[in-house]
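Yeah, one chain of the complex is gone here, protein chain that is, but the others are all in their spots.
So, subunit A:
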Amino acid sequence: MRVQALTGPYCQGLASGAGMGRQRHTAALDPAGCPADRTRDLQGRNTVELLSGADMIARFLQDEGVEYIYGYPGGAALHIYDALFRQDKVKHILVRHEQAATHAADGYARASGKPGVVLVTSGPGATNAVTGIATAYMDSIPMVVLCGQVMSHLIGDDAFQETDIVGVTRPIVKHSFSIRHPSEIPEVLKKAFYLASTGRPGPVVVDIPKDMTAPTERYEYVYPKKVKLRSYNPVTRGHTGQIKKAVEMMLKAKRPVFYTGGGVVTGKASEGLTDLVKQLGFPITTTLMGIGAYPQSDRQCLGWLGMHGSYESNMAMHHADLIIAIGARFDDRVTNNTSKFCPTAKIIHVDVDPSSVSKTVRADVPIVGPASSVINEMISLVQGHSIAHPEALADWWQKIDGWRADREGKLYEPSKPGEVLKPQEVIEALCRVTRGEAYVTTDVGQHQMFAAQYYKFDKPNRLITSGGLGTMGFGFPAAMGIKQNFPEDDVVCVTGEGSFQMMMQELSTCKQYGVGVKIVNLNNASLGMVRQWQDLNYKSRHAHSYMESLPDFHMLIEAYGFTAITVKTLDELEPALERAFANKHELVFLDVKVDPHEHVYPMQVPLGAMRDMLLSKTERT
């Protein structure tokens, strides 16, 4: 049955109910695109809404509660842009490069726990988003990316701005969809949001050919409250028998250590984790992605582990007799050489994704389930029981405190008056000035490691960093996405002059929307981490790690109408930071000149065990 909108915005009472979805309603008299048609029943009551594909998208985003969408328009996405223009609930943030849209949505998702939403056009719009999608995939961040596509009859013809984006992104998405009929839009979008944000979260791409969003064709719109996928049933709790077994091992352990990751943060399980760890009195180390899930200022927290993790974390892991891994994936930057990994430890591995368990290191007690429910079950099993070997645990702590004392003051030497600043002392000052409460985003390299080492995070979701993919250019747009959603909080991007130049066009976006992020540029005029590896492995032959033609950042920032402060000495540092953070709504850029010769330590020796570390340029374990 074909229904024509003959009388303006409403069409007369024609069939309603199931089975109507795919019927086309042609709005022949509506060149301006009047969005909401309704069918009415015989009493004239509204039954279902008729919307174009583009309006369905805008409307769905509203109904889904999406606040921000980050994007960049282009031919194939124009119908959708027009629909967004005609509503005011979903705010669109126009970035200056699609990669920044994905990073901003990613930052938003990490800080808020809700899926980030991106809208880009076909071809180059979509391919520019690829790095950001891969970044979200590697760190399991919920994200929905809507990509315009050429009209469906042109697909496969190498049409203008055509890219098979579903094919391009296949290995870096949790799932992807192509819209094949406008009436599918509400259900497909609901599936996309559901998949992105449940189980192990991840990015979902929705490819939308332009004709699917044509304003002239309208279909019934109903917001699907629920969605069912017969092949997707994420686990909601772990196996009780396995959890019991794990708790028994925990109570009997002599040298236990918790090793927790990003899964605790994205799984919103940090409170439970803190309870459990405190009850047991065990030491805990987190991954880079898991920082803040347990307060770092607490004595039981050993900091983070792995390649540049703390000395005591890596030593404790190596000597442990029981490792309780939760929401962590035994990544190569953590384990170092897996054949030498923690030789005396039994391993309990809790993860929501079965394919993460026993992937690189075999688990003795695998538990597939979400961190929060497994932790809660562990807490209830631990209650009323005491550990079997309190004296062994006390000895274990003595050993750990010994390691702590060993490394004290070894990792860097503060600058002397008049000398160039050390990057580490900049981060320590930043932590003092922001009272350890800021959202800190980073790019990738030495500054990322220094930020993670010297800023003390007591809350989850506060260190926002590209851990898995290691994406330079991530930090600044991510900070932008966070600041818009937490305008009253301090949001600072710790970056380096190499990374910052990868996404610095976003200064223009910050100007447009008045985004008051702070940028701390640890400027050593070189690609510090590359340089460090060249110092260690290539006899200091600094192949292309020296930035010979840096811009005058001061002038650059001022060109956008923002404040820039250049810092060269220690006595300038804290006043500059105080000034930068004085006004929460002003973007301030601190160009801090730091020592290019500084290395990040500790550093695990490649192919060694967890405990094999360089502690300084001259000392190793």
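Rule of thumb we're sticking to: a residue touches a chain if its C-beta (ideal position, glycine included) is under 8 Å from a C-beta of that chain, and two chains touch if they have at least 3 such contacts; residues count from 1.
Definition applied: contacts and distances are computed from a predicted model.
> So one subunit is absent here. Using its UniProt record, which name fits best from "YeeE/YedE family protein", "Peroxiredoxin", "Binding-protein-dependent transport systems inner membrane component" or "Acetolactate synthase small subunit"?
Matching "YeeE/YedE family protein", "Peroxiredoxin", "Binding-protein-dependent transport systems inner membrane component" or "Acetolactate synthase small subunit" to the record, the invisible chain is "Acetolactate synthase small subunit".
> For the full complex, which residue in A:R170, A:H385 or A:K410 touches the chain that was left out?
A:R170
> So one chain is hidden, and I want to know which residue out of A:E248, A:D275, A:D353 or A:E572 touches that hidden chain in the complete assembly.
A:D353
> Which residue among A:S52, A:Q149, A:S178 or A:S310 touches the omitted chain?
Considering the complete complex, A:S178 is the one touching the chain left out.
> On subunit A, what residues meet the omitted chain?
Counting only subunit A, the missing chain is touched by 166-167, 170-171, 174-176, 178, 195, 229-232, 353-355, 358-359, 362.
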